[in-house]
Every structure is written in structure tokens, then in C-alpha cells.
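This structure is in C-alpha cells; I'll ask about it shortly.
Here the complex is missing one protein chain, while the rest keep their positions.
Going by the order they are written in, the chains are A, B and C; count residues from 1 in each one.
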Amino acid sequence: MISDRKLEHLLICKQYDVQYKNKKTGFEDIELIHRALPEINKDKIDISTDVFGKKLNSPLIITAITGGHPLAKQINRELAIAAETEKIGLGLGSQRAGIENPELKDTYSVARENAPSTILLGNIGAPQIVGNNSEDFAQQAVDMIDADILAIHLNTLQESIQPEGDIDAKGYLNGINEITENMEVPVMVKETGTGISADDGILLEKAGIDFLDVAGAGGTSWAAVETYRAEDRYLGELFWDWGIPTAVSTAELINSVNIPIVSSGGIRNGLDAAKAIALGSDSVGIALPMLKNAFIGSNEIINFIKRFNESLKIAMFLVGASNLEELKNSNLIIKGETKEWLEERGFNTKKYTRRI
Amino acid sequence: MISDRKLEHLLICKQYDVQYKNKKTGFEDIELIHRALPEINKDKIDISTDVFGKKLNSPLIITAITGGHPLAKQINRELAIAAETEKIGLGLGSQRAGIENPELKDTYSVARENAPSTILLGNIGAPQIVGNNSEDFAQQAVDMIDADILAIHLNTLQESIQPEGDIDAKGYLNGINEITENMEVPVMVKETGTGISADDGILLEKAGIDFLDVAGAGGTSWAAVETYRAEDRYLGELFWDWGIPTAVSTAELINSVNIPIVSSGGIRNGLDAAKAIALGSDSVGIALPMLKNAFIGSNEIINFIKRFNESLKIAMFLVGASNLEELKNSNLIIKGETKEWLEERGFNTKKYTRRI
Amino acid sequence: MISDRKLEHLLICKQYDVQYKNKKTGFEDIELIHRALPEINKDKIDISTDVFGKKLNSPLIITAITGGHPLAKQINRELAIAAETEKIGLGLGSQRAGIENPELKDTYSVARENAPSTILLGNIGAPQIVGNNSEDFAQQAVDMIDADILAIHLNTLQESIQPEGDIDAKGYLNGINEITENMEVPVMVKETGTGISADDGILLEKAGIDFLDVAGAGGTSWAAVETYRAEDRYLGELFWDWGIPTAVSTAELINSVNIPIVSSGGIRNGLDAAKAIALGSDSVGIALPMLKNAFIGSNEIINFIKRFNESLKIAMFLVGASNLEELKNSNLIIKGETKEWLEERGFNTKKYTRRI
Partner (left out) sequence: MISDRKLEHLLICKQYDVQYKNKKTGFEDIELIHRALPEINKDKIDISTDVFGKKLNSPLIITAITGGHPLAKQINRELAIAAETEKIGLGLGSQRAGIENPELKDTYSVARENAPSTILLGNIGAPQIVGNNSEDFAQQAVDMIDADILAIHLNTLQESIQPEGDIDAKGYLNGINEITENMEVPVMVKETGTGISADDGILLEKAGIDFLDVAGAGGTSWAAVETYRAEDRYLGELFWDWGIPTAVSTAELINSVNIPIVSSGGIRNGLDAAKAIALGSDSVGIALPMLKNAFIGSNEIINFIKRFNESLKIAMFLVGASNLEELKNSNLIIKGETKEWLEERGFNTKKYTRRI
């Protein structure tokens, strides 16, 4: 049952360490360069952003987490209250359960009820868009929550590790292409924690998508989550650290495609976010910490968001960026393994180091 | 007595830590690059391979372990049952004991009895092919097990550390040349855990060999094994970590010779194997874990092989390779010391990073 | 109340670990190159230096620490006695408290009373020089202690973390420019522990300053100090390690501007100092260890200075430099992250390696 699995995922993420072990996001290799003379007023820093016509108070999206179970409904309500209050984006979890089982619809629509004005992202899996009824399926997802954006997630690592996994990845690109041609809302493609390379980003851009969420390695590991569910932990442990680190994936995509990028996967505060945006992304996404706070309540999430915003502003103040556009042009340096990875892949890290 | 020594080796490898301490295989420096859009069906991934006309279900060879003692017979039977069941290759240990002492022949031929159809590799040491009767000696090894391939092992580290060692390495190349000219079965040369450099690979290719097993550093250390046997542990400990790391040796050979390469020495799962094959090797070899499982029984070995196959397939799925040929063209990056070593030696690591 | 805050700062610095945690000064990446044949007499090594017409016995400045509280008066007296005895420079802490509250003036002027002849540096914050009365304010600071140099500190990290912080950094550069045009004493700009980049150094040079104190990262962290004062430690901990490492900041400035540079921030002995001067700085500054010794008494500070001088002389002897000018031309190499940072920023580290 999908519904039981959803519950298990939530509880595992609440209780166990599901994050990458030996691989980091790569942001620890990135240093924003302090400006002793910022020449701005921190109080006037503007971190608001426009996402496909809607204004967000902060370049922050709660990326897809849940739906499809009574507990998920509770979680989604808390997330929605916080997202609406703080005017940030909110992604729902995969809506397949709600589409296949109408009784579960309210576990998703609870979000729109509690977040009437902010951006909501619908969510379906790539396996669901291969074949005939895919547009209909996608439209149902959008309608269920009056979504502003439809996210299609790529999830091959988890699908490989879990016993029930959908492991036929043929036709994804074609399916995505069909959706982008037929949907009215903008279409995002997102990974779920293993990142997207420049090569795949270019294919996705050609397939017509509007928005890309890197969801790279370094934060929640879906191999890890499935390890805790598995009878035999062998495969989960072996692939626990698989994937492209978030900072690498972000830099690869920024330098290869021309659509807005959400950097996510292990982003934990406004300082990480500032680095991701200085690399060139438009916004950042956070899932796991949001879920953990949601178990406590919307106030806790709001608190987290406020701290996020404040830390983002401090980082911007310290590099003299009074808005996100200026942050995108700040100086930074890339060291260590992240530099090594990018250089080996043919990306120039020096372009970031003295832009001002 | 060779036979006693063989027993000691088996028991030491069962009980003690005989692997490299401060040197690693180098595969930890290699990252296969995740493809969010693999566009293949994992169920249809084909990991079978042809080795000199025989088909293996998996690019996996149990490399030379034992023979020449009643316990070795038991081990070889378990290995053979598993190799036949899973249709992978099986290398016998050095057959010198069986050739010099006919009573011990069945400790080797037990393998062919229990593995009538799969590939068996005979095994003799380089010291045995210097001099007059070498072709006869080699032929006896082949006949003893109806070998598909004859492996000649190079073993200078162990020979240097053990008191009884054969330390005249003059004429090896000539001896190998004579064997390759006169044997009907294909001839492999293999190291035993210290690797083969590009320079030696080129000499071996010129000497007419058909197949090369790198057996590099990072897995079983023969200096380590001999340390446990020695009265004075000084030399064994000093040379414990001597050798060319497996990933380095594999990359050097792939980029220098044109014969099929077995990558081995510290390969422990299908993820290591996927990296080795993406570097360009045709198959991989594993010894120590096979031996450890053999002490338990053929079922344990079969289990190990199944996990190996499954993890190889997952890695292939995640890089979008539906067969080994495609895996050989996957993107990977080489970092850290392995990159440093290869660059210093004049090999270009960037050629692997964006091939698709 | 400023005065209470000043006390808190002193006590926190006395009792807690307020230094950078994961970021180092970068001097650990720098090696002076031993000269087996120094060809000098260590007894004749001259470490005296001229600073704007006054002679110091050692290229050492106690950088700005305190003032504005009775305990601060006590500290400043001990520092002044030691500075006068050893004839090194002494910077006072921010004089704002003394200017705004005349009763506190003697907590600063105690320094000149006890250090009639050596160099004293006045100190005001950049926020105080924006606006109308800035020149008057600056002149009051100078007059209060008969300052030889007026230091203007940049302090955005601390201002961001502390609740009472002054976070409007607009107009700093302009304010500095006005001060430099109107003051009779030389004007220094100093950071307070997060460093100054080449880019900001160039702006400051254009604004007419005479002297630059890098006060880079790796020593006292003002985010750390404020963490201990804060109710919510979140922001302080997140930005604890923010900043440009002292060695990087020093090398960036040396290679970008033509005014004398004080290298400071984590300088702890004459060996660090020798490296900083070999990079090209004119003198070094030390705050935290001076404060810790001041709690014990001027003798302890004098002792510290003597050890500093002696260790500087030994380093100079070992590289064959008989005065600071020769030390500035000594060979050194830059390794590791410091090299990586400088190279990424476009600075050539090789120029230092074989100058003689």
C-alpha cells in the first residue's frame, strides 16, 4: 500500500539519521568573500522574489514532502500555514496516492485550504507520465490543489533500492516533453536527492521544462531512508552516498541551461542559500528540516523560516548585496573537492572569484 | 612443504586482517556520474559477457585462491559449485603442488568436476615457466582441470617477504613469451595484489599474452599474509602497503594496451566493479571475500554473487547503461590521490568526464 | 549601555574560547624557507621599524581592545605601561563611549598618561563617521589620547550578530574619504577579525587612507563573542567562522595596494609575524593574547612581547634576514587552502618562492 509506505517514510525521517554520511553538499567548499565595506543598509535588504508571476517573501521553497496518509494531512496543514504566513513556496508530496484513491485527496488539498495565496507545487513521479493517460494524470494533480507549478520528480535511486520500485525509466524524457507541451501551468522537473548533471539539464531544457530543482546529494539520502525499511540493508548502505553533490549540480546547471534553478538537497540555512544563489540559482529548496519542524507545529516552521531569512540577510549584508540579483553577482571561491569535480567536468570556477 | 604453507595461507586469511592498511584501491576517488534520466529499464540490463568464446552471466571472476591441501579441495568444491550455478569464472590457485605431487591433483580437479561448463582458469607461477620444461609444466596445469585459460601469476612481493621465496625473476618475460607461443588456450598474466604498471603491461602485450589481470593494491596484501607467518614481522610490516592501487593500475593499462583487462585487488561489490568497468576493464576479479564465504559454503558464495550482480545492475541503471559496453562509456570523475597519481604518470583523467 | 557591553566583552574574552573553530589564519600553510647559511649575526638583527615618523622597537601593535568602563581603564593602563616599556604601538578600543560620556574619558587617556612617548592609535567605528559631525567626532577621539594615528574600524559581522548592532553601512567609504581629507594625523582603516579583500583595499586606498590593518579571520571571532552574549545562539554559531583568513587577506592587500599593511587576526608569536612580514606587511597586530595577559599585569604583557621579539629574531636568523626589509624579501612557500584561495582569486603564489 502506498499509504503505509508514506507513513513509514515520515516516521523514519523523524527518528533516524537519513542524511548523507561521507558525501557533503559541497557548500562547505564554497566561501563567500567578505566585504568589509558593504555600502548597504541591512534593514533595506530585499530578499523577495518573483516566481512565475507570484511574489515570494523569500527565495525559499519547501520542497515536496508528503501526502496520502492521515498523518501526511496533518503535516501538510502545518507546512501550509507556515508557507502562507511567511509567503514562501510549498511543494506537495507525490500525488499519485490521491489520484488513485480519491479518499486521500484531502491529505493534499488541505494545503491549498491553508495556503490560499502562496505558490503551491503539485508533484507527480516520472513513472506516472509514461504512457497514455499522463496528461490527464498531471492535470488531476494540478487541479487537486490548484497548483501554480507542476513538479515531476526523478527518483531512480529510491526506486532501485526499494523492493516495490518502479525501475523502468524508459520514456521519461518523452513523457516530460508531452506534459510541457500540454500543461497550462509551468512545469518543473526535480530530483529527490541525487542531483542532475549538466548533460541531463540540457536534455530537460530541450524537453521544454520551465524550472529545474537540482535536489542534489548531501542532504536527505533516499537510499538511507530505504535502508531502514529494508530487510536486507546491503544495497541501501552501499548506495547511501550515491549522487552529485548539490553545489556541483547547481554549478553545472547554472552554467549549462537558461531556465531558473532551485538549488536544494542539504540546504539548511540562509548561509547555504546565499552560496547557492551566488552560484546562480534563483531560489533554494528545503525538505527534511521542514518536516522535522512540522511534527512540532507551524510555529516551529515559521521560526525556522525567520531564522533562514535572517541568516540569508546577514550573508547578503556581509557581501554587500542588497537584493538577490546583486547576490548573484557576488564574489565567491570554490575550493577542495567541489573545485576538483567542476574542473574535471570542464567548468571554470575562477569566473566567480572576482566579478565585482 | 608447499601443502602446509597453503593451509597456513587459508587460515591466516580467514582469521586475520590481511588487507592494505593505509593504501586504498583508488575507487573511493572515483565517482560515477548520476544520470537523473537513465532512459533504460533496469529489468532489461544485461550484465552477461563473453570471455574467449564462453558466456558468463556476470563480468566476474573468482581469482586464483587455492589448491594443494585437503582443506583447499573443500574450498575449491564450494567455489566451483557457486561459479557453475551463477555462471561466472573461477581461477584455481597455483597448481605447482598438484604437478609436483600427483596425490594433490584432486584438490584442483574437484573444481572441474563441480563446474563442468563455466570458465576455469589454471594457474602457475612465473618462476615455474623459466627454464626447459615450462611448456610441459603449463600443459599439465591446463590438463589437470581442463582449463579454458591459463593464468601465470607474478608474485615478487610475496616471494621477497617469505623466507622460502623464489627471488630470481630473470627470464619471466621470455618464459611468458614461450608459453604464449605454444599454448592452445589463451594465456593470462596476473599480479597477486601489487598491480601492473603501463610499462609492464606493454611488455606483456608484446610477449603475446591474451588477457591481463591487474590484481592491484588495496585489497589482500601478500606482505600482510606473510607478516603473520614470519618470525620477524619487520619486513612484512614495512612492505604491507607496497604497490600500485587497483584503480591506478587499471587506468594505466586500459590506456596503454589493447587486450582485455580484468580489474581486481580490493574489488568488493558491484559498485566497485561498475567503476572498474567504466574505466575500461572487461571484467573484475575477487578473491578474499570469496574465500571467506567459501568457509561457510557455496550458498554463501552464491548469495554474495547475487548481491554483486544486483549492485552492479543498480549502478548501471543509475548511469543509464543497459549493458557493459554502455557502462564502458559512462561518465566518471577521478579525484584526489588517484587523479594525482595518474596525472603525474602522464594519463589524462578528463577524457572520462564528459563522454556522453 | 555601551559601558556594560564593554565589560561583557572583556569578561567573555577572558573566560571563553572566542577564536575561530574550523577556519585558520592560513599561516599554517606558509613555510619560511630555512637558510642553512644565514651569513648574519643574530645579535645584530634589527627589528625596529618606523611608523609615520616614530620609531618602534618591534613591528608590533597591540590592536584596539578596550575603553569605556572602569575595568577597561585598568586594562589600558597595563597595556600602556607595557607598550611604553617595550616601545611598541598601542591601539585603544572604540572611543565612542568616551566621546558620548565625558566621565569615561579617563578610561582611554590613562593610556597616554602611561605611554607618553610611544605610538597610540585612536579608534572610532565606521558608523560614527557617517553624517555631519564626523570630523569633529574623529578629532575628539584624537585629542582624547593625543593619538598618533586614528583608526577607523569596520565591524559588520559583529554589528549583524548583536541585537543592538548598527547595520546601516551606507556611506562608510564617503565618510572615510572626508576624514582622510581633514585629519592631520594619519588615518588607518582596520577590520576587526573578518579581513579585507583586495577589492575593498583598493577602494580604501583611493579614499586616501594612510594605513591598513587587515584584521583577518583565524583569531578572535566577533561572531563567537556575540554568541556568548546572545539569548539565541543560532546566528552567532552559523557565522562563527565567516571571513577572509588573515594570510589570504594580507597577501591580497600586499599585492593590490601601496600603503603600509598591518597583518593581524590570529597572530600569536614572532614566527607568525615573520611569515606575515615576509608576505609583505610592515607590522603585525595582536589583541586577544594581549588582553589575557593584561588581566594579570603589565609584566606579563612585557614578557609576552619579549618572547614575541625573540621568536621573530630567531625566524629572521634562520632565514638570514638582518632587518625587516630583508625579511620582506625572504623566500617562502604557500601551500594548501591558502594557495588554493589565492590562486582562485588570481594572485600568483610562486613569486614568493625563489626571490633570493
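Basically, contacts are C-beta pairs under 8 Å (C-beta built on N, C-alpha and C of every residue); 3 or more make two chains touch, one makes a residue touch a chain.
Since we're looking at a predicted model, the values are computed, not measured.
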| item | value |
| --- | --- |
| Omitted chain's touching partners, listed by label | B, C |
| Which of B:20, B:108, B:137 or B:242 contacts the chain that the document leaves out | B:242 |
| Option touching the unshown chain, where B:197, B:255 or B:303 are the choices | B:197 |
| Contacting the left-out chain in the complete assembly, out of B:25, B:156, B:269 or B:283 | B:156 |
| Residues of subunit C (touch criterion as defined above) contacting the omitted chain | 31, 33-43, 269, 271, 307, 310-311, 314, 317-318, 320, 331, 333-336, 339, 349-350, 353-354, 356 |
| Residue ranges of subunit B at the interface with the undisplayed chain | 154, 156-157, 160-161, 167-173, 191, 194-197, 199-200, 203-204, 217, 234-235, 238-239, 242-244, 337, 340-341, 344-346 |
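The rule is short, and it goes like this: only the chains that are shown with their structure count from here on.
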| item | value |
| --- | --- |
| Chain-level touch network, classified as line, ring, star, complete or other | line |
| Centre-of-Cα separation between subunit C and subunit A, whole angstrom | 43 |
| Intercentroid distance (Cα basis), subunit C paired with subunit B, Å | 61 |
| Set of subunit C residues in contact with two or more other chains | none |
